[in-house]
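Sharing a structure here in structure tokens format.
Missing here is one protein chain; the remaining ones are kept as they sit in the complex.
Right after this comes chain A.
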Amino acid sequence: MIKKFDKKDEESGSGSNPFQHLEKSAVLQEARIFNETPINPRRCLHILTKIIYLLNQGEHFGTTEATEAFFAMTRLFQSNDQTLRRMCYLTIKEMANISEDVIIVTSSLTKDMTGKEDVYRGPAIRALCRITDTTMLQAIERYMKQAIVDKVPSVSSSALVSSLHMVKMSYDVVKRWVNEAQEAASSDNIMVQYHALGLLYHLRKNDRLAVTKMLNKFTKSGLKSPFAYCMLIRIASKLLEETEGGHDSPLFDFIESCLRNKHEMVVYEAASAIVHMPNCTARELAPAVSVLQLFCSSPKAALRYAAVRTLNKVAMKHPSAVTACNLDLENLITDSNRSIATLAITTLLKTGSESSVDRLMKQISSFVSEISDEFKVVVVQAISALCQKYPRKHSVMMNFLSNMLRDDGGFEYKRAIVDCIISIIEENPESKETGLAHLCEFIEDCEHTVLATKILHLLGKEGPRTPSPSKYIRFIFNRVVLESEAVRAAAVSALAKFGAQNDDLLPSVLVLMQRCMMDSDDEVRDRATFYMNVLQQKQKALNAAYIFNGLSVSVPGLEKSLHQYTLEPSEKPFDMKTVPLATAVITEQKTEIAPVATSKLPEKLAPSRQDIYQEQLAAIPEFQGLGPLFKSSEPVQLTEAETEYVVRCIKHTFSNHMVFQFDCTNTLNDQLLQKVVVQMEPSEAYEVARYVPAPSLPYSQPGSCYSLVRLPDDDPTAVSCTFSCTMKYLVRDCDPNTGEPDDDGYDDEYVLEDLEVTVADHIQKVLKPNFGAAWEEVGDEFEKEETFALSSVRTLEEAVSNIVSFLGMQPCERSDKVPENKNSHVLFLAGVFRGGHDVLLRARLALADGVTMQVTVRSSEETAVDVILASVG
């Protein structure tokens, strides 16, 4: 009989899937039998399964039809068939968001959750909580509390997990169940323990003290559940990070002790937690690394993967710590799971010696086409790190990268390769021409606009300075002919740079520009016309200002200034110097990322930090009329980390004033501070103009107060000053639990550390992509030169980094990198002095016993030159 049915099924062409040709309307039609008496459990069960299957396949149910089916389903509660009842719960959960009036089943579910049948109780709780909202929750609160401490594990677990889901929606109600959760946490059942711990942590995570207490309790009493241990380890490592606890803390001891747990899951979690801790020393890493080493030879692929992935992370920061595992990693490079093999090879590339590079590269190229894009990115990053380590290997790498560039791959992958090639070009001048040639070939057939424009920009920057710039022109002009608007515009800019730098190419570039002026796109035409006119002037200064070194102002700032200017019509022309500068985020950040979700990065352009401060300060009436914000410093800590009050200061520089922003946090939960000001005593001719107090500082809510200081007019070279700072405030004691303050308070003060204002606060970093051109542009009108001996400095690197951090100027032309084994070096720095005057500095350094430095400063204004020379001396 069954066989006959099967054959029929196959004949009708539906394969062997009984659900294949389900029609939603037919199934809903069938659902009418729910109303028949007596209920046929088997048929009804089958229909419910069909409905859930359809929902699971993404079939869309309209509100009316879903509600109809839902109401018919509620009749099935009359049957006592177990599986049928359970399927009803599932249907309720699936339909909770589609159907209307789902709360109709509340009473049936409440009955099941408190009934005698243990099989129903847990699932009934979970279904009930799915359809309950905040107001209804009050009604079932009593049952929930009972269920949490129920002796049947499945009931207790269900109640705890459902409570956790509802924390998002009604935190205040669930918060009242803490005691019950606490009781459940000491249950014998491992899952109940785990769920109770999870719920407790979610309820208390904002209260660091309570979390600490909870951790102490559980780490001492010990838990049975490996899941709960993993959770504890995560909580402990988070707490360690937040409190910046040292590695002698009992929490660290706890994590380390978990390395000896009998469950691999816990051991791995602990090892991974230690590896991810910031500033971990090699000695502290050693035990974690050795358990990971053991895992490398596990028969379980997931464990090998986990171990080698974590080791890969260790290798980024502490390659030496991983060298002990090299032998185990060697065994993994032929692993049949390509992800494991890739991770093993990239780890070895980081820890291995120069001699093994060729062999590993060969191994990896044998299967690079088989691995996913995510891992290809890992490979590229490893190569990029390798190039920095062994610059001599760049020809091998370049070859490998160019092959990878020709393969198929997504945007992230291609971008990683392009970034890597660009960084190799910048590090190794001798690889420049081959690298540029590979990139030129790549943009001939590149679908990613972002990459094409990036490469064109690079060609414009580097191409003109190569021995034969003319060969790049063809590649660039091809883009003008073939590509989309954005790429065409970038190509035009690149062409202009060739024309400006190479006189013999100028006539041909002008001809090409002429063609671009007939482009169909506005932006391309505008650029072409602009460059055409600049180039025709044949003046070096114009080329420098408008072609090589673009605008250095912040774009939102410019927009705001222009808007302001149009609102107040005046005879004066718009002054570019009043526009705030873009904060130099141009410095390349070479952060290494392991396989992470790079594709999910938000590509939104966030307003810069300085633009945010500008807005904030402009909102304070006392600070109006100060002009545009010139620079905001990094925050300076004025207190130790673990004190009653935490204060940090941000220095905002305006053209004639400085505003000090003190961000204060009160860490005493029994005090409310009011009228907080930071009183400042300057050592020099600075004058404190006014204070803006923070009206009130409740416990752990940061607030800011401000001081406005006028810079001395009579002596413009007095740029540095020391302030002694005292915080003054009115204390009102309060109840730590309710936060209710007493009626009266008393005045008190708190001495802070001294605050220094240095020359770096008056200079904004600006990157001049072409320093030579900028140098010529400023001219030698206010040039001054002096020679200094830096006797305390031993190496050129040290001298360079000291100068850069002291002056707060932007190193250009990568001159902050001192080539190895050289006795002399030239450092180029660029910046803008307060008031908007360009300042350029050239320092020739020579290494003898100490370092001798000849500084040449140029600026458009004399004061700036004097200030810099005076402060260097």
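Just so we're on the same page, a residue touches a chain if its C-beta (ideal position, glycine included) is under 8 Å from a C-beta of that chain, and two chains touch if they have at least 3 such contacts; residues count from 1.
In this text, contacts and distances are computed from a predicted model.
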Listed names "Coatomer subunit zeta", "Guanine nucleotide-binding protein G(I)/G(S)/G(T) subunit beta-3-like", "Thioredoxin domain-containing protein 16" or "Large ribosomal subunit protein mL49", with the criterion being the UniProt name of the chain not displayed: "Coatomer subunit zeta"
Candidates A:Arg86, A:Lys393 or A:Lys784 - the one touching the absent chain: A:Arg86
Residue in contact with the excluded chain [from A:Arg43, A:Lys151 or A:Arg515]: A:Arg43
Candidates A:Leu303, A:Ala385, A:Ile455 or A:Leu755 - the one touching the absent chain: A:Leu303
Selected residue (touches chain absent from view) among A:Trp177, A:Tyr194, A:Phe475 or A:Tyr531: A:Tyr194
Where the unshown chain meets chain A, residue by residue: 1-2, 5, 16-19, 42-43, 45-46, 48-49, 52-53, 56-58, 82-83, 86-87, 90, 93, 119, 122-123, 126, 154, 157-158, 161-162, 164-165, 191, 194-195, 198-199, 201-202, 205, 227, 230-231, 234-235, 237-238, 241, 264-265, 268-269, 272-273, 276, 278, 300-303, 305-306, 313, 336-339, 372, 374-375, 593-601
